[in-house]
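Left out: one protein chain. Kept in place: all the others.
Per-chain numbering from 1; labels A and B assigned in written order.
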Amino acid sequence: MTADARKAHWTLYLYCGWLLLPLYWLLTMAVKRNQDITGTLEVIPARPTLDNFVEIFTNPVWYEAFANSLTYVVVNTLVSVAVALPAAYAFSRYRFLGDRHLFFWLLTNRMAPPAVFLLPFFQLYSAIGLFDTPFAVALAHCLFTVPLAVWILEGFMSAVPRELDEMSRIDGHSRAWFFFRIFIPVIRSGIGVTVFFCFMFSWVELLIARTLTASDAKPIVVVMTRTVSAAGLDWGVLAAAGVLTILPGIAVVWFVRRHLVKGFAMGRV
Amino acid sequence: MRNDKAWLAVLPVVIVVAFTAIVPLMTVVNYSVQDIFDVDTRIFVGLDWYRETLRDPRFIDALLRQVLFSGLVLAIEVPLGIWIARAVPREGPATAAFLIVLAIPLLIPWNVVGTIWQIFARPDIGLLGAAVTAIGLSYNYTGSALDAWITLLLMDVWHWTSLVALLAFAGLASIPRACYQAAELDGANAWQVFRYVELPRLRAVLTIAVMLRLMDSLMIYTEPFVLTGGGPGNSTTFLSQYLTTMAVGQFDLGPAAAFSVLYFLLILLLCWLFYTSVMKGGADDR
Partner (left out) sequence: MAAIEIRGLQHRYTEAEAVLDGIDLTLSDGEAHAVLGGSGAGKTTLLNLLAGLLQPRAGTIRFDGRDVTRLGGAGRNVAQVFQFPVLYPSLCVAGNIGFALGNRGWKKPAVRRRVAEVAGLLEIAPLLGRRPRSLSLYEKQLVAIARALARPDVAVVLLDEPLTAVEPATKWRLRRALKTIQQQLRLTMVYVTHDQSEALTFADRITMLHRGAALQTGTPSELYEAPSHTEVARFIGSPGMNLVESEVRGGQLCVGQKAIAPTGLSDGPCVTGFRPEWATIETGVAAVREGIPIAVDTVRPLGTEDGNPVGLVTASLDGKPVHVRQRLEKLQAGSAYLHLDPERLVTYRNEQLATHAG
């Protein structure tokens, strides 16, 4: 078995290389001038430049789009975790009328194609005046982040023995005190994993974000797709924006990496 | 412990999901049985839109492409993901590094994935496209349907195999060492270790992985939208793309709604079929 793992190692390096190669190419594009991009094919940029990044940081269309994206992703993550925590606790600790059905019904929402919801979302959020705000996108993304959050948190909570709940009740603490002071710290790995997945799914989504925004709340992913079609092909700036959209994800994975490993170990991710 | 008051704790989730799922879904069902001219003029048409959708050759084509695409993607990504997961060392400093590298593609916005592959695969400015052309193969994913499919599959494998690999790794990491030691003493070969020690214990995580990949591949929209725009011709137009064109592009509310309902039901059906077959297989083990 150990010899086997050692032998397989080089295929893993190969695979990681294949994962990183397109990213490397994106990065080189981001530091090239447009005439160099369309001119000769350079594997290593001969005249690296930061102009593309400067363009993004000085052009309000770009940096406001970044701010918009981060706003709805953070709001979505907060809302998802906030509503999922009590629900997951209820699912993991109590039996109640229709609990199993409700749980599975929640999960089926994860199976709904976003394209199905475009039109009703558009009309719904227009009707309540949230259209073209980050909150519309944040709420709409709850469609798949909330079921996911409930599911992950329920897994982590079920792994905590019930004796913990009973002990603090015997000690005479209120339920709220127990929940916030004891229980939440115990399952913080689970919360870390949940934050990671809510953040990730909200951050990477385009279709709903594009449909629910027009101008003011346009997120970065939408600005990117429109740059391609409208302003011709400014490959360098597009690549630079792409590089910048990858960074938040890497930051999040770095912050929750230990929780992620624990979450993986529980098989609930 | 039975406690119906627990409903209070579930209530926020129910409200949020009702707002984001039930209300829109009801709207869709409502539209799917009406012909809508404007806000005040609506005619109940029964199941006409459903009949029309099922007879629409473009819908059927998109559906077949979709099923073929999902089938291919699963057939590649699941075995490859397991293979990758087995190659990751179980412990030690390298483990975390590999896991983070594997996680990167999952964290990239889907349209950026499309952009990355656009830049990577174009014959004129892309490393891959240029390399393939340089070795003498004619390759152009915007011109040839086959090339477009190959590029899309490569992109999806690049994007999503990590998910299978990470889940499979989680499953492998929880297998006790003693199980491997017993197999070693029994003189089991590498294939037997995989078949009899690992695979049975990966059942749960692989079920989740296949379910996630199945539904997500059935919903794919953004990446082909950016990379190929559904073309050349309609050769890479999948269900979501066709639906989006119908609903947002042409505002065909009734047919789009009927399409949506069928689409959702299709995914539910496929997931349910898969899940019950896995559970039935599991029952044999009992």
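Here is the rule we use: a residue touches a chain if its C-beta (ideal position, glycine included) is under 8 Å from a C-beta of that chain, and two chains touch if they have at least 3 such contacts.
As the structure is a prediction and not an experimental result, all values here were calculated from the model.
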Left-out chain, listing which of the shown chains it touches: B
Identified contact with the non-displayed chain, of B:A130, B:L153, B:C179 or B:V278: B:C179
Option from B:L199, B:L265 or B:M279 whose C-beta touches the chain left out: B:L199
Hidden-chain contact residue, picked from the options B:G92, B:G187 or B:G233: B:G187
Residues from subunit B at the interface with the omitted partner, ascending: 176, 178-179, 181-182, 184-189, 192, 195-197, 199-201, 285-286
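Keep in mind that, in the parts below, only the chains that are shown with their structure count from here on.
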Whole-Å gap between the CA centroids of subunit A and subunit B: 16
Complex interface listing, subunit A residues touching subunit B: 1, 4-5, 8-9, 11-12, 15-16, 18-23, 25-26, 29, 37-38, 41, 43, 79, 82-84, 86-87, 89-91, 93-97, 99, 102, 106, 108-124, 139-140, 142-143, 146-147, 150, 200, 203-207, 211, 220-221, 224-225, 228, 235, 238-239, 242, 245-246, 248-250, 252-254, 257, 260-261, 263-267, 269
Subunit A partner contacts - residues on subunit B that touch it in the complex: 1-7, 9-10, 12-17, 19-21, 23-25, 27-28, 31, 83-84, 86-90, 95-96, 98-112, 115-117, 119-120, 124-128, 130, 158, 162, 166-167, 169-171, 173-174, 180, 183-184, 190, 193, 204-205, 215, 218-219, 221-222, 226, 239-241, 243-244, 247-248, 253, 256-257, 260-261, 263-264, 267-268, 271
